[in-house]
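The complex appears here minus one protein chain, its other protein chains still in place.
Chain IDs A, B and C follow the sequence of writing; residue 1 opens each chain.
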Amino acid sequence: MVSGHVGCAGCGAAIAMRFFLQALGNQAIMVMPACCWSIIAGSYPMSSLRIPLIHTAFETGGAVASGVRAALDMKGDTQTTVVTWAGDGGTFDIGFQALSGAVERNEDFIYVCYDNEAYMNTGVQRSSSTPYGAWTTTTPGREWKRMRKKNIVEALVAHRIPYAATASIAYPQDLMAKVAKAKAIKGSRFLHIFASCPTGWRIPSELSVKIARMAVQTNIFPLYEVENGVKYTINLSPKGYLVREYFKLQGRFKHLSDQDLSEIQNMVNEDWNLLLRKAGLPQVQGEHM
Amino acid sequence: MKAKNNSIRLPERLLISRSYTTSESNKTGSWRYLMPRYYEKTAPCSVACPAAEDIGRIQMLNTQGFFKEAWDTILVENPFPAVCGRICFHPCEKVCNRGRFDEAVSIRALERFVADTAQRYKLTSGIEPMAFTGKRIAVVGAGPAGLAAAHFLHLLGYDCHVFEALPEPGGILRWGLPRYRLPLAALQPEIERIRNSGVSIYCGQAVGRDFLHSAGETYGAVFMACGAQRMPLLRIPGEDLPGISEGLAFLCSVAQGGGPGFQGTAAVIGGGNTAVDVARCLRRLGARAMIIYRRRREDMPAFAEEIELALLEGVELLELYAPIRIEKEGNGLRLTLQQMKIGAMGADGRMRVVPDENRIRELTVDQVFKAIGFEAAEPWHVPEAGAVSHLKLRQAVLTQGANSVPVVYCGDPVTEIQSVVHAVASAKEGAMALHVLLTGGTAAVAETLAAAAVGPGGSLSMEAFLKGERLNRSSHVVAYEEINIDHFQYAPRMIQPRLLQAERVASFAEIDLKISAGMAIREAERCFNCGLCNQCDNCRLFCPDLAVRQEDSKRGRRIDYDYCKGCGICVVECPRNAMVLEEEQDS
Amino acid sequence: MLEIRFHGRGGQGTVVASILLANAFFKAGYYVQSFPLFGVERRGAPVEAYLRLDKQEILIRTNVYHPDHVVVMDRSILQAVDVSKGMKKGGYILINAPAVPKGDHWNSAFRPAWVDATRIARDNGLGTRTHPILNTAMMGAFARVLGMPPMEAVVKAIQEEVPDQVEKNVQAAKDAYLAVEGFEI
Partner (left out) sequence: MKQVLEGSHAVAEAVRLAKVQVISAYPITPQTHIVERLSDYCADGTIKARFLRVESEHSALAVMIGAASTGMRTFTATSSQGLALMHELLHWSSGARLPIVMAEVNRALAPGWNIWADQTDSLSQRDTGWIQLYCETGQEVLDTTLLAFRLAEAVNLPVMVVLDAFFLSHTYEPVDIPSQAQVDEFLPPIIPRIQLDPANPCALNQLSPPNIYMEMRYQIHLVMQAALSELEKFEGDFERIFGRRYGAVEPFLCQDAEIILVTSGTITSTSRQFVLDQRAQGEKIGVLKVKLFRPFPVEAVRGYLKNARKVGVIDRNFSFGAGGIFAQEVRAALYGLARRPPVFGFIAGLGGRDVTLESLGEILTRLKTLKRPDPESIWIGLQEVQLAGPKS
């Protein structure tokens, strides 16, 4: 990755790519369905990546990568890693079918979803990754999103893939360790990287990493990995921010009442306990948890 | 172009969206309207330290095992790390930002570790003094202030002659501090280092008042650092009875290996460190010791930790008792004590105490020690009122008579607080002021000293005075809220290893034991290094635009403004606030 | 050009029978064209398949509306389907049955023939009791009824096109060839 890309100032997705490639190395081919990175990667005749990159249609991340992998297999190339780099829209929504198909076939590739929780490239429209409570341009005003964010990792885990993990731009060591781990595994590997979007989340650009860290610390986005669909490992126990602290920094949540916030806190607690149960850890009680 | 069927040739080159060039030709720096830059600031500890030690930097060096560099960094500001590392009341730790997070860093213990390590390996300081100015300066008194003055004056390019009345240099450090707090083995190398740097120390050479007038023949200036040894009167009946002694004299005799061993009971009147030291020495000599103090324990000027240790050693503390009379009773002495109670808050923020009606208590002891503070022994040890060109500085006084050399007064008689580190600060301020006076005149003193100030507290940095790198830092004192605590993990403060409680009163052996390098490094790692860059690399790591480049420089990295979009992530993710985001300057 | 229609039920190998026969005719030097009734094939439902054969290249690519002959793989089909629909007069209707079936379906315009292909298949161990594999037996019978293709072509077609139990299938064809009965045979 090189400078001169056209990501917004403070772009979390750009940071995610940096860490990812740092850990992965250059022996890779990247498949990129439509997403913010389609623009960040540069327009003809420039590229901000130094690995071979194929831009593809929005919903084809899983399938095009399967084709590239098949081609490399035919060439006897076992060294090159095939990576799909997709946003949440291309993963949770329009690309979900191709992703599900590819991982059901256990295609040998790493699928990375960098998640900025809405259709940012088109101007902040709601996706199924948009969290409960968020404003977007298609969930405006009083019609803020009242559905939960889709738990994509669990959906992937249900496919019993060899490796699925969450990671955050705020935890580079953890992220890069997971990339290295994923690289060494054969079969379908899924990385869900939380990548903040200052533009769409209505936060100052300098808080981009901070907010991502808070998402982890609040248990809104826990860092964990699942091997072979069964072995859960929670990589980080939060030091403890409250959900409301995370929310109050972001313009996309400013309409929420105290009542809403405590409901969301309950949802987060519930999800966290669910995860603890899967990891075989004791449940916790209380607001902070 | 006309396309005719069956006549079109295939183009040789595919015109497709395929790129082999990078986006580096796109200078995204033009997007920026806020600009990050590296901008080191001031840590609160260094502001609180009267000697303005660069503590954040010292710990940074410690974490990397650069103990010699850490030692040199201390020595620029304070010639007594082995002393202060043991007996300093460490105001730095009280303001340590880490204290808000979990517990303050053990700054004093680390200072001692650095000094002990330097002594253990017989290191030589790497600090280069300035070129010799050709001037010679007389220093009166080889206590902490005098020796520190000589040290700083030597750094500034002066030849110093130190005159000491006693047979050995060290002053209070040698004669007034019990060995279990400051072993001679720790003190001596510090004095030797000053001597070896080229300072002449003449012991057994008392200097009289007329020296101030005659010194000009030999010396360009005189430094008065005579300390404060005289005890004020208790102003109660019977205070001059036999069996009543002064605490400092007692400590001095103990330091010389004397001190009568006895089984009796001794009362120590006072609440300062001397009172506590006397009581603890008495315990070691076999006596029952009780400290009598007119206020409460929390009001005692003695260090809380020392009081705690004293009580653990069996010293008894009688709070809120003021002696009103001492009488002879048999072989002993009868003290009459007035019970005191808490009154109104005083102007200094301390609670006033007032007599609690007629509640009186009597106490019979074998011996009484007075330890209620000290003042200058001779009137000429302090600046004369109305002296010509009398420049009152924060911790020192500078005078210059019409036809005489400048005289600088420093140390206990003129400092805010009587402590070793204040003596050092006083000597430093005096040395700097004198240097300015000799090179630029009186008028420049205030301004020049202000430029060397660290933070708003008035602590002066010799490094800054010498136009070292420290001068580039902002005087902004980093507050806890400005630290990005996300980048720190909770870690308890190191526990100082000590002699077993039972062993302590059995001898004058130092109570605090050495710590290992591993412990020191771990403890130093707890330091936030407030406002300083410790090359953690977060700025480079998190930059979405790869606009922070590694380079072969002291800082190791630079911001490439061709690409920096000014998002500010580097500034926020700097754990220690060593960067700043500011409006783009018009160039 | 001859057009032959096959009737059967899904799963009985009706389409395969037409293909096998096409192969046999092809080996005997004919142009052939074989195709099923284009529909949604379901096991047990009535199905049809067609075979065209000619000494010249077959150009026409339409459904068969007026078959010259008809092959019925399962006599129960007769209850459900008018197997003689559109048939040219004088054509054979070869039925898998132990004897000529009774009923009004027959009129003198057609020539019935019958063979107990089910028994022959079972005797040769082809398929199961509920699902005997009939097509090779029916093929053998058809070769006898029509007098073509020659048995060698039938055998060759079976050998090349039938994936397993080749000899049993050849035997079934031969058995049926001998066993078939009917008008003018």
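What we mean here is this: contacts are C-beta pairs under 8 Å (C-beta built on N, C-alpha and C of every residue); 3 or more make two chains touch, one makes a residue touch a chain.
The model shown is predicted, which means the values in this text are computed figures rather than measured ones.
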Next item on the list: Going by the touch rule at the top, give the shown chains the omitted chain contacts.
Entry: A, B, C
Margin query: Of the residues A:31, A:134, A:220 or A:268, I need the one that contacts the missing chain.
Written below: A:31
Note to self: With the missing chain put back, one of C:4, C:19 or C:113 would touch it. Which one?
What the structure shows: C:19
Note to self: One chain is left out of this view; which of A:17, A:35 or A:53 touches it in the full complex?
What the structure shows: A:53
Next item on the list: Can you work out which residue in A:17, A:35, A:72 or A:118 touches the chain that's missing from view?
Entry: A:72
Check: Please identify, in ascending order, the residues of chain A that touch the omitted chain?
Finding: 26-29, 31, 38-39, 41-44, 47, 49-57, 59-60, 62-75, 80, 97-98, 100-102, 104-105
Margin query: I need the residue numbers on chain B that touch the omitted chain, in ascending order.
Written below: 3, 5-11, 14-20
Next item on the list: Pick out the residues on chain C that sit against the missing chain.
Entry: 19, 22-23, 26, 31-36, 38, 40, 58-63, 65
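Rule of thumb we're sticking to: only the chains that are shown with their structure count from here on.
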Item checked: Between chain C and chain B, distance of the C-alpha-averaged centres to the nearest whole Å -> 110
Checklist line | Whole-Å gap separating chain A and chain C, where each centre is the average of the chain's CA atoms | finding: 62
Notebook entry, point to check: Using the average of all C-alpha atoms in each chain as its centre, how far is it in Å between chain A and chain B?
Noted result: 50
Next item on the list: Spell out, as numbers or ranges, the residues of chain C touching 2 or more other chains.
Entry: none
Next item on the list: Could you check chain B for residues that touch two or more other chains and list them?
Entry: none
Item checked: Footprint of chain B on chain A - complex, ascending -> 1-7, 9-12, 14-15, 18, 42, 44-48, 50, 55, 169-170, 172, 198, 204-210, 213, 217
Item checked: Footprint of chain A on chain B - complex, ascending -> 17-28, 31-32, 484, 486, 541-547, 560, 562-563, 565-569, 571-573, 581
